[in-house]
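Yeah, one chain of the complex is gone here, protein chain that is, but the others are all in their spots.
Chains: A and B, in written order; residue numbering restarts at 1 for each.
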Amino acid sequence: MNLRRSLTLVAAGAALVLGLTACGGSSGGGSPLGGGSSQAPAANDTIRIGSADFVESQIIAQIYGQALQAKGVKVDITPPVGSREVYFPALTDGSIDLIPDYTGTLLQYINKQATETDSEAVYAALQKTVPAPLTVLNKAAAEDKDAVVVTSGFAQQHNLKSIADLAPIAGTMAFGGPSEFQTRPDGIPGIEKTYGVKFKSFSALDTGGPVTVKGLNDNTVQAADLFTTDPSIEANRFVVLEDPKNNFAAQNVVPLINSGKATDQVKQILNAVQAKLTTEGLVELNRTANGADKPNLDTVAKSWLAQNGL
Amino acid sequence: MVWGWIPRNTTLIVGALGTHVVLALIPVLVGLVIAVPLGWLASRVPALRAIFIPTASVLYTIPSLAVFIVLPAILGTQILDPLNVVVALTIYTVALLVRSVADALGAVPALIVAAATAMGYRPGRRFVSVELPLAVPVLIAGLRVAAVSNISLVSVGALIGVGGLGQLFTEGYQRDFPTEILTGIVLTVLLALVIDGILVVVGRFATPWARAGAST
Partner (left out) sequence: MTLLFSYLFDPAHWSGPGGIPARVGEHLFYSVLALALGAIVAVPLGAFIGHTHRGGFLVVGTANGMRALPELGLLTLLVLLIGINLLPVTIALAVLAVPPLLAGTYSGVRNVDAGAVDAARGMGMREWQILTKVELPNALPLVLGGFRAAALQVIATAAVAAYVSFGGLGRLLIDGLKTLDYSQMAAGAIMVAVLALVVEGLLALVQRAVVSPGLRGGGRRSPTAEITRTAVPARADNPEPAGVTS
């Protein structure tokens, strides 16, 4: 008797779990066990769009996705994948097909020895070095670079205008940025090589996000890596130190796509989007997304598309 | 706190919740199925017990993030694969339950087992009809710990890109959005309490003799 009752309950429990699986599966956009970059390459006509672990990348991914969807292309926008070191392999093995990227750092990721810094030169080099099956489409005018940023108080105190000015005091400073900044060619190693600036310590904070901003504000770090389209720079009156020797190469937004999925129609749609992306536009997008009411990123993307007639 | 965010994002929240439940509970079921025979062996063969229980302790000691990250190298999966989370949590569940099962089966009074044998129960039937039901309370206790623990651990999977309520934490953190994180925490705790409650009820159902005239 007890056995039968227990078995009934177990069966009911299993049914419940299966029911929730279906629920989670359908509304989560893909089976939970097949989600993320573990899936086999998508059905031939669906483009899987990934994004990096910061808001701007996710907004641009949404913009690409919705622009494509509006013209009838099937897309699947995945949850954020992570830093380039993680998403690039995901692109090459087909787990994702398209991602918004930035010309300069992408070039340096593919070729650590790359020295181009000018926007056109970087793009030309990139087009030549991107490994198959990937390719890049048109670059946008919109640019979002890494920058070394300090608080206005600190800048005034030490009379700081450019990164070179940090050389004498860097030995007492803590620097904050994303973990990968420690190893990237234009990150800590680049700053040392280009300007002879060696910081006392490095704190892995986040990817140009609120924690880095907080870190600067409460002096946990005296200098940090933020992105030039970040509205918090203006909002906190941070000072972007000049980069006269171009440690940070040009960083134009560019779609990195699997050429198998880059049909003429897809190329046309995405290049049309690229033509409309401007640096000020990016700052505005970030500002809206970071607003206190935290609008959904897809809504933010949708308004941008509407405003730009796409 | 921006409470308006919640109704705006029900699809995201419900989806994350559903994924979370599946990723947490499949390991419990699979773990139970694996642990029962292992625990039974451990309760019968002292030598095996001496191997299984310490191994289980060691496995349970290894922190979850470490296991999520190392499994791809062992299983050959990709880093961001949800399967890593499921396998890791199954390992934890087995490690936890093997000891529960072994203790529970070992604690079944010898008198009762003898009586059952005397009544003519064959070993197989005796195990299923007598020993296992008597082991249920301790099993349920173990399952409760395993289920609640798994529910909490699945959220760590967000660090390797696996879906679930943990996504609310990483996203909320990136956007400086405590409301989203708080929603995730509350849902995780509620989920754990609900599953815990269900297991308690299941346990009560499966042991009616404990209620009738109990001296608890």
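The rule we apply is simple: a residue touches a chain if its C-beta (ideal position, glycine included) is under 8 Å from a C-beta of that chain, and two chains touch if they have at least 3 such contacts.
Bear in mind the structure is a predicted one, so any value in this text is a computation, not a measurement.
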Can you tell me which of B:48, B:159 or B:198 touches the chain that was removed from the display?
B:159
Where B:22, B:135 or B:202 are the choices, the one touching the absent chain is B:135
Touching the unshown chain, subunit A contributes residues 82-83, 85-86, 89, 176, 178-180, 182-183, 201-206, 210-211, 214-215, 218, 220
Across the whole complex, list the residues on subunit B that are touched by the chain not included here.
56-58, 60-67, 69-70, 73, 79, 95-96, 99-100, 103-104, 107-109, 111, 134-135, 137-138, 141-142, 144-145, 148-149, 151-153, 155-156, 158-160, 165-166, 168-170, 172-173, 176-178, 181-182, 184-185, 188-189, 191-193, 196, 207, 209-210, 214-216
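Rule of thumb we're sticking to: only the chains that are shown with their structure count from here on.
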Interface with subunit A, subunit B side, in the complex: residues 2, 4-5, 8-9, 11, 14-23, 25-26, 29, 77-83, 86, 128-129, 133, 136, 161-164, 167, 170-171, 173-177, 179-180, 198, 202, 205-208
Show which residues of subunit A lie in contact with subunit B when the two form their complex.
2-3, 5-6, 9-10, 13-14, 17, 20-21, 23-25, 27-29, 32-38, 53-55, 79-82, 86, 90, 93, 95, 206-207, 209-211, 289-290, 292-294, 296
